[in-house]
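Down below is the structure, laid out as C-alpha cells.
With one protein chain held back, the other chains of the complex are shown just where they sit.
Chain nomenclature is as follows: A, B and C, assigned in order of appearance, with residue numbering initiated at 1 for each chain independently.
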Amino acid sequence: MVGQILFIIIAAFTLLMGLGTVVARNLFHAALFLVGVFFGIAALFILLEAEFLAMAQIIIYIGAIATLIVFAIMLSKGMMGREAGAYNKQWYFAGGAMILFFGLLSWLLVKMPFAAANASAPDDAIQQIGSGFVGHYVVPFEVASVLLLVALVGAIMLARERN
Amino acid sequence: MTVPLSWYLIFATALFSLGFFAVLSRRNAVAVLMGVELMLNAVNVNLVAFWRYLTPSDLSGQIFVVFVFTVAAAEAAVGLALMISIYRTRKTINVDEINDLNL
Amino acid sequence: MNYPSVFNLTWLIPLPTALAFFAIILFANPKKRLSSNIAVGAVILAWIMSWAVAIVFFLNPELTEHPFDLNAPWLPMGTITFHMGVAVDAVTAGMLFMVGFVLTMIFIYSTGYMSFPGHLDPAKYPDAAKEGLDPRYSRFFAYISLFATGMLGLVVANNLLMLFIFWEIMGLCSYLLIGFWFDKSYPDPKQITPKQAGLKAFLTTRVGDVLFMMGLIFLFIHAGDLNFQAIFGNQEFLHELSTSTVNLPFFGAVTWAGLISMLIFWGAIGKSAQFPLHVWLPDAMEGPTPVSALIHAATMVSAGVYLIVRMSPLFSAAAHGGSGVMMFVAFIGAFTALFAATIAVAQKDIKKVLAYSTISQLGYMFAALGIGAWVAAIIHLLIHAFFKSLLFMASGSVIHGVEHGHHHVHEHGEHGHEGYFDPQDMFNMGGLLKRMPVTGWTFIIGGASLSAFPLITAGFWSKDEILAHAWADGHMAVYWTLAAGAFLTAFYTFRQIFLTFFGSPRTEAAEHAPESVRAMTWPLVALAFFALFGGFVAVPEDFPVIGGLASDFMAKLMEMQGEFYGLHVAPAGFNWTPALISMTLALSGIVVAWLVYGRKPLAAGKPDPLRKPLGPIYTILENKYYFDEFYHLVAVRPTLWLAQFFFLFDRNVIDRIVNWVGALGRWLAAALRRWIDEFIIDAAVNGAGLVTTWTGAVVRLIQTGQAQNYLLILLLSVVVLLLLIPLK
Partner (left out) sequence: MTLNVSAIIRLLSPELILLITAFVVIGVDLARRRQDDGRTAATVAVVGLLLAAFASVLLYLSQPGEIVLFTMAIDVYGLFFKTAAFIGIALVIIGSVNFMAGRSKYLGEFYALLVFAALAISVAVSATNLILVYIGIEFLSITSYILAGFLRGDKRSEEAAIKYFLYGASAGAILLFGLSILYGVTGTTDMATIGDLLLRSDSAHWLGLVALMMVLAGIGYKASLVPFHQWAPDTYDGAPTPVSAFLSTASKAAGFAVLGRVILTAFPQFQPDWTQILGAIAVLTMFLGNLTALKQKSVKRMLAYSSIGQAGYILLGLAAVNASPDFGGVNGLMIYLFGYIFTNIGAFLLLLAIEKKSGGSTDMEQFDGLATRSPVIALLMAFFLISLAGVPPTAGFLGKFYVFAAVMNQQMLVLGALAALNTVIAAFYYLNVIRHMYFSESTVEGGVSASKGLMTVLVVNAVMILAIGVFAQFFMVWVNNSVTMLVANGF
C-alpha cells in the first residue's frame, strides 16, 4: 500500500515535470523541468531496488546530459530569440496521434498477463553488473566505450569555432 | 511489491508519449532533443521494471539500462554539436525552418 | 557420339562482335572507317563460323538424333548447379545459316548507308559533313555489333536463361538503335520522334519480357533446370507439368504447363510485335534503315518466333493437358496476320508498310506454330528473313536516293524553300525504277516473294506450306483468315511497288534520285538470290512436276528434329484446292493493285485512289485502328494517376488539409481539361514521352522537407502497424 502511494506520488511528479518540459516556452525552464524528470526516474529506480542505476541516472543524466543541454542553450544565445511560437503547425494533430498511440500501446501492454517472479533483488547486484561488463557483455561494453570516443571526436569537430 | 507491473508500464508509455509529442511539435531543436531524452528514460523504466518483476536474479535488464545511458549521452553530445553548428550557419535552430531539401 | 570438331567453335560465334563492340567503344571511336572495318571484320568472322557449323550439320542429318550440347557450370543453387552452354540442333543450324549471312549483308550495307543524315545541320558538324559520314558513325557500328552478339548468342544458347539474357541485350540495343537519330524532330508535334519511339519499343517489349521472366522462373522451379534438352527429353516431367494445376486469381485452376507456356508466349508477343503489343514496331521505323532490316525483319522480331519454336514441346504438352494455349497462339497469329495486313494497305510511309507487313508475316508464323505446323513455321521464318531484310534495305536505298535528289534540287536552288519534305512518303516518289535499276529490281523480287508469287519465289513455298497445313488439319477459320491476309499482302506490296517505281516521278526529288553506292546495292543482289531460290530447300515432295526436281532437304531435316522432340510434324501433303486458292488470291491481289495503281499511274498531288471508295474505313486503317490512343487512355493515364496518388500519399496530408481541397479541385479541373485536350485534340501524343515531360507542381508535393512531418508519418505508421494486431 505504501509502495503504491509512493509510486503514485513519484509518477505524478515525474509526469508533471515531463509535461512541463514539453510545454515550457522558455528553454531554460524546460531544461529545469527535465532535470526534475530525471530525479523522478531515479526515485522510481530506488523504488524498484536498482540503487546503482539510480546513482548512475543522477550522475549521467543530471551531471552530464542536462548540463550539456544547458551549455548548448547558452552557447547559442538567442536560439529561442525570434521564434513566433514554441510549437509548429502540426502540434494539435501530433497531440491527437500521441493520445491514440498511448491508448493503444497501454491497452496492448496491459492485456498481457506477465508472470511475476516473487523473488527479491540480489544483494550483490553491483558486483554482478560489474562482472557482466567484463564477462558476457564485454563486447558491448567495449563498443560502447568506442562509441563515446567517436561521439566526443565528432562533437568537438562539429561544434568547434570556425576560423 | 504491492505496485502492479502494469502501472510501471503505463507510466513508461505515458512518458514515452510525452517525449514523442515534444519531438513532433516543438520547433526548437534543443526542445526536440529533450523529448528524445524523455523517451529513452521511459524505456529505462520499462527495462528496470521488467527486471525487478520478472527476472530479478538475472541482471541483463539493468545492464541494458547502463548501455542506454551511454547511447543517450553520445547522442546528446553529437546532436547538440550539430545544432550549434547549424545555429552558426543559419542563426536559427527551428526544425521547421530547416527545410531547403524538399523536392 | 563423336561430333565434328567444328562444333566446338559454336561458343565462339557470338564473341567476335562482342569484342568489336568493346574495341569500338573504348579505342576506335574517333576513327570512323576503322570502326566500321572492325565491325564488318568481326561479323564476317562470325558468319564464317556460323556457316561452318550450319553446313556441317546439314551434311550430317543423323545429328538430329543427338543434338550437340556443351556445358559449363555457372550458378550453384544449393542442391543443383545451373549450367550455361551452347547447343546445335537443326533449328539452331538453320538459324545460324540465316542470321550469319543476313547480319553480314546488313553490316556491309550500313557502311554505305550511314552517310551524313539530311536532318542535321552541316554547319554544326563540319568535319562529319565533309567526310559525308554520320557524326556518330562509330557508335552505330558499336551498337549493331553488340546487337549481333545478342542475336547470335540467343541462337546458340542451350538453355532458357541464357536465351533470356541475350534477348535482353537485344532489347537494350534495339532501344539504342531505334533512338539513334535522337536529334531528329518533325514539324508535326503528333509525329513520333526517334527518341520517343525507342522508349516506346523498349517499354512495350518489356511488358512481355517481364511475363516471360516469370514463366522462366516457374519453369525453373519445377524442372530444376532450364536446359532445353534436359527439359524436353524428359517426357515424364512434361506430362507431370501438364497434369498438375495451380489456382490463379480470376482464371481458376490451370495446368502448370499451360501457365508457363502462356507467360512465355507473352514474351514472344512483345518481342515479335503481335497483337496487342504490336504498337511499337511501326514507330520503331524511326531508326536508321539498316536497323529496321536488322531488328524488324531478320533478327530480333523473329526471336519471338524462335522462342516458341524452341518451347514447342512444352506448348504441345500443355495442349495435351487440355489447356488452350496452342489455340491462343493460333488465334493471336492468324488475327495479327490479317489485322496488320489491313493497316498496311493505307500507309503512306514506305517503311511503315513493310513494318506492318512484318507484323503480319510474323502472325503467319505464330498461326503455323499454333496449328502444329512446326516445320512450316521454321521455314517461313528463315525465308521471310531473307526477303524482308532485302525489302527493308531496298527501301532504305530508295529513301537515300530521294533524300539525295531532294538535296540536289535544294542546292541548285530551283525551287527555293519548300518547307518540310518527307523522303519516306511513297506519294513523293514514282518512276524510280529508271533512276535506280538495281534497287528497283531487287525490291520487286523481294516484293514478289513476299506476295508469294507462285513457283518462282521462295515466299510462295514457305507460305503455301502453312496454308496447306491449315487446310489439311481442318483449321478452316485459320486458313481463311490467312488466305485473306495473303490477298491483302499481295495487294499492298504491289501498291507499294507501283507507287514507288512505276509511273512518272511525282516530285523533283524523285526525278533527281541517284542509284545508291555499291556497298548498298551488292548486299541487295546477294539477298535477292535467296529471296528467289531459298524456297527450293523445302518444296513438298509430292508437288506436281517440280516436287521431283527440287529438294526438300531442309524440311526433312526439320521434320527429323521435330520428331526427336516428340512433336507431330508430318508434312501436310499436296492438295490442289488450297494451293489453287492461295495462288489465285496472291495473283488477284497483284492484279487489283495493278488496276488501282499500275494501269493509270497516280499524278503528283493526288490523294490515294483508295481513299474515296473505302471512305471512313480508310481513315480508321490510316490511324491503325486508333490503338496508340487506346493504350494511352487505358495504360498510360492510369499509371500517371497512380503516380499522382503516391505523391499525395507521401506528403503530409494533414496539416494542410484546407489548402488541399482547393489544390485538389484545381488539380482535378486541370487534369480533366488536360485529359480532354489530350484525348480529343492531341490524341496522338505518345504516352511514354508524356511521362517524361510531366513536370511542375506535382513534384513539389512529394516531400515537404519538414523533418517533423516525416516523424509524424513514422508515428502514424507504427500506430497502424499496432492496430493490425487486435484486428488480426
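What we mean here is this: a residue touches a chain if its C-beta (ideal position, glycine included) is under 8 Å from a C-beta of that chain, and two chains touch if they have at least 3 such contacts.
All values reported here derive from a predicted model rather than from experimental measurement.
Every shown chain that the unseen chain touches in the whole complex is listed here: A, B, C.
One of C:Leu59, C:Ala123, C:Ala253 or C:Leu721 touches the chain omitted from the figure, and that residue is C:Leu721. Annotation: of A:Leu16, A:Leu32, A:Leu75 or A:Leu109, A:Leu109 touches the absent chain (contact as defined above).
Within the set C:Ile25, C:Ile44 or C:Leu70, the residue that contacts the chain not displayed is C:Ile25. Listed residues C:Val6, C:Met213, C:Met327 or C:Ala604: the one in touch with the omitted chain is C:Met213.
Interface residues of chain C with the unshown chain, by the touch rule above, are 25-26, 29, 73-81, 136, 139, 164-165, 168-169, 172, 175-176, 179-180, 182-183, 194-195, 198-199, 202-203, 206-207, 210-211, 213-214, 217-218, 220-221, 224, 246, 248-249, 639, 642-643, 646-647, 649-650, 688, 691-692, 694, 698-699, 702-703, 705, 707-711, 713-714, 717-718, 721-722, 724-725, 728.
Although one chain is not shown, part of chain A still touches it, namely residues 105, 108-109, 111-114, 136-140, 143-144, 146-147, 150-151, 153-154, 157-158, 162.
With the whole complex as reference, residues 16, 19-20, 23, 29, 32-33, 36, 39-40, 42-43, 46-47, 50, 54-55, 58, 60-61, 63-64, 67-68, 70-71, 74-75, 78-79, 82-83, 85-86, 88-90, 95, 98-103 of chain B touch the missing chain.
In the analysis below, only the chains that are shown with their structure count from here on.
Between chain A and chain B, the centres computed from C-alpha atoms are 6 Å apart.
Mean C-alpha positions place chain A and chain C at a centre distance of 67 Å.
The multi-chain contact residues of chain B, meaning those touching 2 or more other chains, are 20, 24-25, 95-96. Multi-chain contact residues of chain A, defined as those touching 2 or more other chains: 88-90, 94, 97-98, 101, 105.
Those residues of chain B whose C-beta lies close enough to touch chain A in the complex are 1-3, 5-11, 13-15, 17-22, 24-28, 30-31, 33-35, 37-38, 41, 44-45, 48-49, 51-57, 59-60, 62-63, 65-67, 69-78, 80-85, 87-88, 91-96. On the chain C side of its complex with chain A, the touching residues are 652, 654-655, 706, 708-709, 712, 715-716, 718-719, 722-723, 725-726. By the touch criterion given at the top, residues 1-4, 7, 11, 14-15, 18-19, 21-22, 27, 30-31, 34, 37-38, 41, 44-45, 47-50, 52-53, 56-57, 60-61, 64-65, 68-69, 71-73, 75-76, 78-80, 82-83, 85-91, 94-95, 97-99, 101-102, 105-106, 109-110, 114-122, 125, 128-129, 132-133, 137, 140, 144, 147-148, 150-152, 154-159, 162 of chain A touch chain B in their complex.
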